[in-house]
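Here's the structure, in structure tokens; my notes come after.
Removed: one protein chain of the complex. Kept in place: all other protein chains.
Order of writing sets the labels: A and B. Residues in every chain begin at 1.
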Amino acid sequence: MSENNHHISSYKDHLLVLLILIFLTVITVAITSIELGPFNTAAAMLIASVKAAVVLLYFMHLKFDHKIYRITVGIVLAIYAAVIVVTFFDYFYR
Amino acid sequence: MAEHTEHKHEPNYLEYQGKYKGLLGWLTSTDHKRIGLMYFYAMMTFFLSGVVMGLLMKLELIAPGEQLMGAQTYNGLFTVHGLTMIFLFVIPGVAAVFGNLFLPIMIGAKDVSFPRLNLFSWYLYMIGAMVVLGSQFIGDGPPDTGWTFYAPYSLKTNTNVVFAVTGAFILGFSSILTGLNFIVTMHRLRAPGMGWMRMPLFCWTLYGTGWIQLLATPVVGITFLMVVAERTLGIGFFDPALGGDPILYQHLFWIYSHPAVYIMILPAMGAITEIVITFSRKTVFGYTAMVISSMAIAFVGYFVWGHHMYTSGMSSTARWVFSFITFLVAIPSAIKVFNWTATLYKGSINLQTPFFWAIGFIFVFMIGGFSGLVLGSLATDIHVHDTAFVVAHFHYIVFGGTGFAFFAALHYWYPKIYGKVYNGKVANIGLVIFFTGFNLLYFPMFVLGIMGMPRRYYDYLPMFHTPNIISTVGSWILAIGLIIVIVNLLRARKGSGKEIDNPWDGRTLEWSIASPPIVENFEEVPTVDHEAYDYK
Partner (left out) sequence: METTTHHEDLHRDDTASKLGMWLFIFTEILLFGGMFIVYSVYRYKNPVAFHIAHEELSIPMGFINTVILLISSATVAISISSIQKGDRKLTIRMLVVTLLLALTFLINKYFEWGAKFEHGMYPGSDLMANLSHGDMLFFSLYFFMTGLHAVHIIVGMILLGVSLYKVQKGLVHSTRFALLENSGLYWHLVDLIWIFLFPLFYLIH
């Protein structure tokens, strides 16, 4: 077994998570079909990030795994985000 | 510790015979030590062919005008020289050879976590190498873009860019898998009592390197795939004629290739640390600071790529941001140099060949580092960009850094790898000649760069003649030194092998086992009950 005192998610939880994800997808489509100016993209990306977080935490089991996984995932995503920010120091000010 | 441990009844990894004999036994072996040696042999072959290309270029530059070759041949030569040296030698370099050979032993493990994956990495490396070198001979001639493959020229030239880029992609994959393997090994296979803060510092540098390999390599991988797609499918990513932004290519390329410098230099620094400690016979000064500086170099080094692009047309905000972060990365590097010297202070220094190589490393690495400050600050960089100054700088860092460390590590661990001793006197003579040649070869290029001689040309104005002659002569001296060093090591293979389980009085785990190590490294799993460098 991967970890001592292993957590097994129930089928019901998985289905609930799935419903949440589909609901969020519907919301994204709905929100991008109305005019919000620059907030459309922001909203779409925000919802996508929430969906990604849900997949990571529940489907990919991060919530129940050893914390080292959560920490490393966090660090990797932070580094990637920082790379984007630093790249845009060029494009925003060109 | 010092006496010879008698456990010769178990076959060592060099003599061990498994299912297959001879060469096949090596090619199918998942033993980390054999894989390390296979990397070593392949890498030395590529390194020496790269040296030959370098010598030919220097010969061409001995006088203005065409000597040996025309412009196109010269362009192909410096491209393939760069590709060979960067992707086949220095990037895998110290990590793949000495990391594979000694990382598991140093943390008290029998092997890496995924031995078969490890062998697979080696095969990927060989395939990638063949493809890169094949780009020389197949199709429309060797690529002439330089190892950087800058768009849009790499999209327009008729030479064999697709092949070379694909090879680099495969090599990147091999590098990723090695890094992954090392990280998991350090997480999972440390011997009982070997806590994180008891790991030898070489292992820590490999840990940092592994993370850079994982997080930086894929970015250049995808960039190379885009170049291939752009060339073969005619879609637009970087070609300005199709709306692309060639500067974006440079961003993506250097997002990997700058951290790649740290992939080269971190394990090199780690090996130097081991040597400085062992030959000072004194515990390291500031273990924690060394660990933190390794990780800080890996981390900060990820955000300085833009200093390769000051003159590319990037926004000025980005330029000062990158310049600032570049200066930050000097801090952890300097911490390492200070700690090395502080370790030497009041040590009982043992003057042997590996130690001399390590001192040579610190000297040339410092010159390389200081000239890096010239290039890292905006104003001076604009004066010397794309001149011989840059070439001198990165040869001091890459060859002087990684290359010196590679030979230092080789002389340090040679008795452990082969169970043989080499002639120290000849090795020292070789080193002195090599060191002299090295500085004669590259130092004049600083002068040439400041005088304004551009890089990457087969020809130059007569005013640059004298330093170029010195540089070319230096290349010959360096070659002689190299030959002496290598022949000396080759001859030692036949030499004696008595009483050398721990010739330097080292305190890391690899010195507690037989030379050469047995197949499973340790007769029984070691238990570690002291800090990494336990000198009293």
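What we mean here is this: a residue touches a chain if its C-beta (ideal position, glycine included) is under 8 Å from a C-beta of that chain, and two chains touch if they have at least 3 such contacts.
Nothing here was measured: the structure is a model prediction, and the numbers come from that model.
Of B:Gly139, B:Pro152 or B:Gly236, it is B:Gly236 that touches the chain left out of the display.
For the options B:Gly54, B:Gly221 or B:Pro516, the residue in contact with the chain missing from this view is B:Gly221. By the touch definition given at the top, chain A reaches the unshown chain through residues 1-4, 6, 8-11, 14-15, 17-18, 21-22, 25, 28-29, 32-33, 35-36, 40-41, 44-45, 47-48, 51-52, 55-56, 58-60, 66, 68-69, 72-73, 76-77, 80, 83-84, 87-88, 91.
One chain is missing from the display, and on chain B it is touched by residues 110-111, 113-114, 117, 176, 180-181, 183-184, 187-192, 194, 214-223, 225-226, 229, 233-237, 242-245, 248, 251-252, 255, 525.
One rule holds for everything that comes next: only the chains that are shown with their structure count from here on.
Put simply, the C-alpha centre of chain A and that of chain B have 37 angstrom between them. Residues 76, 79, 82-83, 86-87, 89-94 of chain A touch chain B in their complex.
Only residues 215, 247, 251, 255, 299, 302-303, 306, 314-318, 321-322 of chain B touch chain A when the two sit together in their complex.
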